[in-house]
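Note that one protein chain of the assembly has been removed; the remaining protein chains are unaltered in position.
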Amino acid sequence: MLTYEPDATLAHRLDPRTKLAVQIGFAATALAHTTPRSLAVLSAVTAIVLFSAHVSIRRTLVDYRFALLILALAPLIAGVTLGAPWFDTADAIASGLASYRVLLILLVSAAYVRSTPVRDSRAAIQRTIPGKPGQLLGIGVALVFRFLPVLQADLRTIREAMAARLGTKRSAVDRASTIGILGLTRAFDRADRLSLALQARCFAWNPTLPPLAFSRLDYPVLVLAVALAFSAFV
Amino acid sequence: MIEFESVSYAFEDVPVLENVSLSIDDGKFVLLAGGNGSGKTTLLRHCNGLLEPDSGDVLVDGTPVAEDLIAARSSVGMVFQHPRDQFVAATVGADVAFGPENLGLERREIDRRVTAALEAVNMAGREDDRIDALSGGEQSRVAIAGALAMEPTHLVLDEPFTGLDEPARRSVLDRLESLAADGTGVLLATHDLRDVCGLADRIIAMRDGCVAVDGPPAAALAELEGLEVRVPGR
Amino acid sequence: MIEFESVSYAFEDVPVLENVSLSIDDGKFVLLAGGNGSGKTTLLRHCNGLLEPDSGDVLVDGTPVAEDLIAARSSVGMVFQHPRDQFVAATVGADVAFGPENLGLERREIDRRVTAALEAVNMAGREDDRIDALSGGEQSRVAIAGALAMEPTHLVLDEPFTGLDEPARRSVLDRLESLAADGTGVLLATHDLRDVCGLADRIIAMRDGCVAVDGPPAAALAELEGLEVRVPGR
């Protein structure tokens, strides 16, 4: 699975806001252009981005194999017609090019995922989105990061608790509904206890934010991001 | 009898148990001591197949656990380190009855066992209480009752005295003693040997995933120096 | 100083605290004893406004908690009975830093406190460990560190020694002793008075939601008969 990995690549050293800007600029221009020529240019940009984060294209494509399959399927669905000629090649090609750009967008965001720890993303959100919503979204991201494995583990624990006392002997429906209801109530119990923990630890609107600063490296990349965004209009 | 034959286990790539061999005879009261992170919980979870060894074998009454999980789980009762992980129902009575129900017992026998188990932990008459409205120590008691009600031939307890008050602790200890006298094998993990080591037939102490000390109390106590365990007189 | 003035509290219609009055002076080490369900946790949760009394008043440093929650929450640090209820971040370092961050301290000071708190619980250098991958006792230690790092003027601990091994328990006790000596008010709920009552300035014991005994250790110990608490020599 594609997740953050500590490293010292160019992408790892960039400010998360710069990397977000690049993704947005890239997506904007990719959504605007589907000619083979522009897709060739965008492919080159994608390759550079992936290289700068040491993302292995092969591993990423394996991770995204399902999305790939889907995107390969898209032109077929688009090409099939209800009457003669049964298959419209022009439609299929148009859809094929359109889904190829979606693949490029996915790959570019893979570079961000590989190179950005949650702490950085949280800091970027809190510094970019003003006021209380930004604050809550930032902390919220950190909390989801904590609770995602916890809730997954809860489901495992419930299954273990049932297994340890031979719950495996019950019917599948009985087991599934126990796991479902228990998993859900446990999650909401956790939320209510989390709110006590936040209160006890002085959860405030104006905490010290994680450190974050643009470096010299960021400016040229930001210029690139802006250029990409503007190229959407040409 | 529960036997470990050169069992090793690692979480991902961190080794936690290394080449552990031991056996717990029926009718013996065995203590499992060791510092935080020494591998006690990991060891106990092998006894009923919640974890499977990476190498080596765990046998219950002569059969490898993996070969007959149902047999292992009906003869090994387990109290989890965190009582809340163990609950599968919303009320005390329903939770304690869960195991006996899965054993396919008659309703009369189930009720008898639930009552007896709740008495042993000083929670008689609390069948209809909601588990999430109990205090911490009361929850620990219900977790113990859940395992007792299965009347297993081996009982494995992971720091079961957490949060128990004095009469409850006394009562559970008495019950464990009389169970052992009647032939149940009891394996109890704890940090504090001070007043249980008088009851034990044997003490096993772990360090860094290995069995460091294993023997009758008198001999074992002398060797526990440096093992991060509380002993009488220290 | 933390003061309770005839505080009563009921969960729905079940009375849990009845007319509790007491005060905890700065620099005193006070033990709170009592059987399961006697109301210790409920009482402690009033100290920083996690619960509000149905009648009566709780004052921190002379101000009613409800009137100035900020003061109460930043000056009363709390360790929960279940360490896992207390975590708000995915890694040890991020969790311990959460309190100081919300107090708006400078990054340097935050880092200093995190390091010091982790040292006090024998977890130095474990900042980047994932909390979910810690053993039970290691989690208890991190929970204590989270409260210590807030450097509160009152410290409230609900059975903090749960699952701690001997060196960690010793280290935490030492830290509590030296904090009390430096003026922090320490209120520690526990079932086992055996080796802490030598350190205490005062013992409060509860029964059925009322304060049953309150006084210096020597006098209190003599009155604890029948109060479901472990005392030395019993």
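By letter and in written order, the chains are A, B and C; residue numbering begins at 1 in each of them.
Convention: a residue touches a chain if its C-beta (ideal position, glycine included) is under 8 Å from a C-beta of that chain, and two chains touch if they have at least 3 such contacts.
Heads up, the rule we're going with is that contacts and distances are computed from a predicted model.
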- Message: Missing chain, UniProt name, options "Succinate dehydrogenase subunit D", "NADH-quinone oxidoreductase subunit NuoK", "Phosphate transport system permease protein" or "Biotin transporter BioY": which is it?
- Response: "Biotin transporter BioY"
- Message: I'd like the shown chains that the missing chain touches, ordered by label.
- Response: A, C
- Per the whole complex, from A:Leu14, A:Leu50, A:Leu71 or A:Ala225 the residue touching the absent chain is A:Leu71
- Which listed residue, A:Leu61, A:Ile105, A:Ile179 or A:Ala232, touches the chain dropped from view? A:Ile105
- Task: Would you indicate which residue among A:Leu155, A:Ile179 or A:Ala229 is in contact with the undisplayed chain?
- Result: A:Leu155
- Message: If the hidden chain were put back, which residues of subunit A would touch it?
- Response: 1-4, 16, 20, 23-24, 27, 31, 63-64, 66-67, 69-71, 73-74, 77-78, 80, 82, 91, 94-95, 98-99, 102, 105-110, 112-113, 116, 118, 121, 125, 136-137, 139-141, 143-145, 147-148, 150-152, 155, 181, 184-185, 187-188, 190-192, 194-195, 198-199, 202-206
- Query: What residue numbers in subunit C mark contact with the hidden partner chain?
  - Reply: 69-71, 73-75, 102-105
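Assume only the chains that are shown with their structure count from here on.
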- Message: For subunit A versus subunit C, what separation do you get between their C-alpha means, in angstrom?
- Response: 40
- When the C-alpha atoms of subunit B and subunit C are each averaged to a single point, how far apart are the two points in Å? 29
- Interface hub residues of subunit C, defined as touching at least two other chains: none
- Task: Within their complex, state which residues of subunit C touch subunit B.
- Result: 11, 34-37, 41, 81-82, 84, 133-138, 141, 159, 162-169, 191, 228-230, 234
- Query: What residues on subunit C touch subunit A, complex-wise?
  - Reply: 45, 48-50, 70, 73-74, 78, 80, 85-90, 94, 98-107, 110, 130-132, 146, 150
- Where on subunit A is subunit B touching in the complex? 157-158, 160-170, 178, 182, 185, 189
